[in-house]
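One structure is given below, encoded as structure tokens.
One protein chain omitted, others in place.
Order of writing sets the labels: A and B. Residues in every chain begin at 1.
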Amino acid sequence: MSAFQYKVEPRRARMDKLMRGLCWGAVCLAILPLLSLLYMVISKGWHRLDLDFFIHLPRPVGIAGGGLANAVVGSIELVGLASLFGMPIGIAAGIYLAEFNSTRFAKSVRFSADVLSGVPSIVTGIFAYQLVVAPLHGFSALAGGFALGLMMIPLIARITEEVVRLVPIGLREAALALGIPRWKTIVPVVVRTAASGIATGLLLAATRAASETAPLLFTAFNNQFWPSSPMQPTASLTVQIFTYAISPYDEWQDMAWTGALVLLLMVLAASLASRLTMSRNRPMQL
Amino acid sequence: MTNLMRKTGLAAALLMGFAAQASALSLNGAGSTFIYPLASKWFYSYQEATGVEINYQSIGSGAGIQQLTAQTVDFGASDAPMTADQMEKAGGGTIHIPATMGAVAVVYNVDGIDTGLKLNGDVLAQIFLGTITNWNDKAIAELNSDLSLPDAKITVVHRADGSGTTFIFTDYLTKVSTAWAGQVGQGTAVKWPAGVGGKGNEAVAGVVRGVKGSIGYVEFAYAAQNKMTVAKMKNRDGKFITPSIDAVTAAAAGALRRMPADFRVSFTNAAGEDSYPICGFTWILVRPRFEDHAKGEAFVKFLNWAMDDGQKMAPSLNYAPLPASLVEKIKAKIATIQY
Partner (left out) sequence: MPLVLDPPKNAAGQALPVGPLSSTKKRRATGDQVFHGLVAGSAGTIPLIAVAMLALLGVASMECFRTQGLAFFLKQDWDPVHGSYGMLAFAYGTLASSLIALLIAGPVGVGIALAITEFTHPKVRELAAWLVETLSAIPSVIFGLWGMFVLAPLMRSHIEPLLTRIPGPFFREAGTGLSLLSAGLVVSIMILPTVMAVCREVFNAIPVSMRESAMALGSTRWESVRLAVLAPSMPGIIGALILAMGRALGETMAVTMVIGNRAEISSNLLAPSDSLASAIANQFTEATTSGHLSALAALGFVLFLITMILNMAAQGLVWLVKRRVGA
């Protein structure tokens, strides 16, 4: 946007500069801890980032060449299961909240979603334990996916709602004027317009799920060996990082940092891929 | 991303679901974090030797007992023996197999004192009770006439999370200090009268290393690995002992005479000249009868292996091997497990 060449009162000009400066200051403020964190994770995790890490199972202290390959696969499996479970329900719930939002039911749903997103992850884990693990008498990837999915649903629903609601009414009215039934309006027209916003919500929820430790402790448990079936305990990067990080051994701590680095890289790669493949649909300017 | 991620996850899940892992026998166990490094070495070696996959996760002694009771795991491991209440809930007769022993080291950071601080149980209790607040207190000076103690505030650091290490530590303090026994007592989590809490050995060590004048307690393996400054503790026979594997084995030998048949005993403040006073067992817990015959057979084989080859692996990881006389008794107990 080109600058307009006209005189503005000095007070307003100063305010303009001040507020813009503050906003940029905010960006710097956020970048500082981010850089510090990244530096810590990279500098500590870099030297164990080798082929061994990606193809070998964990090894005890004193035996070289161990890796967290099973944890990498396990994390992908768990987030995959969680998304399978959480995405459809979350998006559908979000659409409901946006389209039918004045009913009392919608109000209670919205309220519950906000409350649920504040539940500590360990409570979600214990809940999933009672529902899935205890009756089946065993820890499983399924239970872990269920717990993570539970955490994803409220987040996806609320963000989907906020974004779908922002689609201009004119768009919906135009579709209805063409005689399209309401549901055909919502799904292809409205949702597709809000797709990028929904994708942001999904990404946010998925990365949060991938980064969780506590809910997996009592559901997917963890496993030193390869994941053999969704009904067995499954390794995950976060739990293994946690276990290793608080252990007394240097080589395990090194692996913990490498695991953190790998987790970070995986999530960044997913986020980058989503940005490249998803076309940026902006709502129509009216 | 979403589609990609979903498809990847699904593919991975399906692949794993059909992976040829069905042939290997696998067991699951949960419990003490203290034994985790040794346990992972054991299970790795055992898998290499026999192909049996034993998956052990350190979610905490209490959680191990909970999961054993809920029958979601095949065995548990705990740094504290089960109470009568817990045994009843678990169906009665849970067998305690002492697997290894470890010590709790008292670490400190005092200006000018790099080694050789001596403490006894009573003084330690007073420090953690908050009644002794300065390093140059008379009581500490009495024990350390050869050191010049600075005039500095004592910062107490304890464990924030419940843990077997805390259990052993508070168990010792309860035995040696009536004030502690009355006010605080023993447990995996207690109401600490003073100080700040760190999560895990790492946090406690971090604070102790960073704050001058602080004192805390960590697993001995941890202190040894990280070459921390440890205090000498006065044992029951009056000698000041630095924590070491031999000192722990001596303590266990000292407690052997009064060992009950079910091995549920704590041997803090044990008799014996060379005994270190703050140490304890970690037990492997199993139900008296394994439902699954194959699993039961495999696990009993493992336990016997742990008593022989397993114990040899302990010293390199700073765990104390069980005394030979105790191993005989334990093997007899293992033989009573039905499957």
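The working rule: a contact is a pair of C-beta atoms (placed from the backbone, for glycine too) under 8 Å apart; a residue touches a chain by one contact, two chains touch by 3 or more.
These figures come from a predicted structure and were not determined experimentally.
**Q** Just one of A:49, A:92 or A:174 touches the chain that is missing; which is it?
**A** Answering carefully, the residue with contact to the hidden chain is A:92.
**Q** Just name the one of B:55, B:188 or B:282 that touches the chain not displayed here.
**A** The one listed residue touching the chain not shown is B:188.
**Q** What chain B residues would touch the chain not displayed?
**A** On the side of chain B, residues 59-63, 65, 80, 83, 85-86, 155, 157, 160-164, 184-192, 195-199, 202-203, 206-207, 210-211, 214 touch the unshown chain.
**Q** If the missing chain were put back, which residues of chain A would it touch?
**A** 4, 6, 8, 12-13, 15-16, 18-20, 22-27, 29-31, 33-34, 36-38, 40-41, 88-90, 92-93, 95-97, 99-100, 105-106, 108-109, 111-124, 126-127, 130, 150, 153-155, 157-159, 162-163, 166, 179, 181-184, 186-187, 197, 200, 203-204, 207-208, 210-214, 217, 238, 241-242, 245, 260, 263-264, 267-268, 271-272, 275, 282-283, 285-286
The working rule: only the chains that are shown with their structure count from here on.
**Q** How about chain A: which of its residues touch chain B in the complex?
**A** Interface residues on chain A, with respect to chain B: 58-63, 73, 76-77, 79-81, 83-84, 87, 133-134, 137-139, 141, 199, 202-203, 206, 217-218, 221-230, 232-233, 243, 245-250, 252, 270-271, 273-274, 277-278.
**Q** Contact residues on chain B for chain A in the complex?
**A** These residues of chain B touch chain A: 1-2, 4-6, 8-10, 12-13, 16-17, 19, 21-22, 24, 26, 28, 30, 33, 36-37, 40-41, 43-45, 47, 53, 55-59, 63, 70-73, 199-203, 219, 221-222, 225-226, 316-317.
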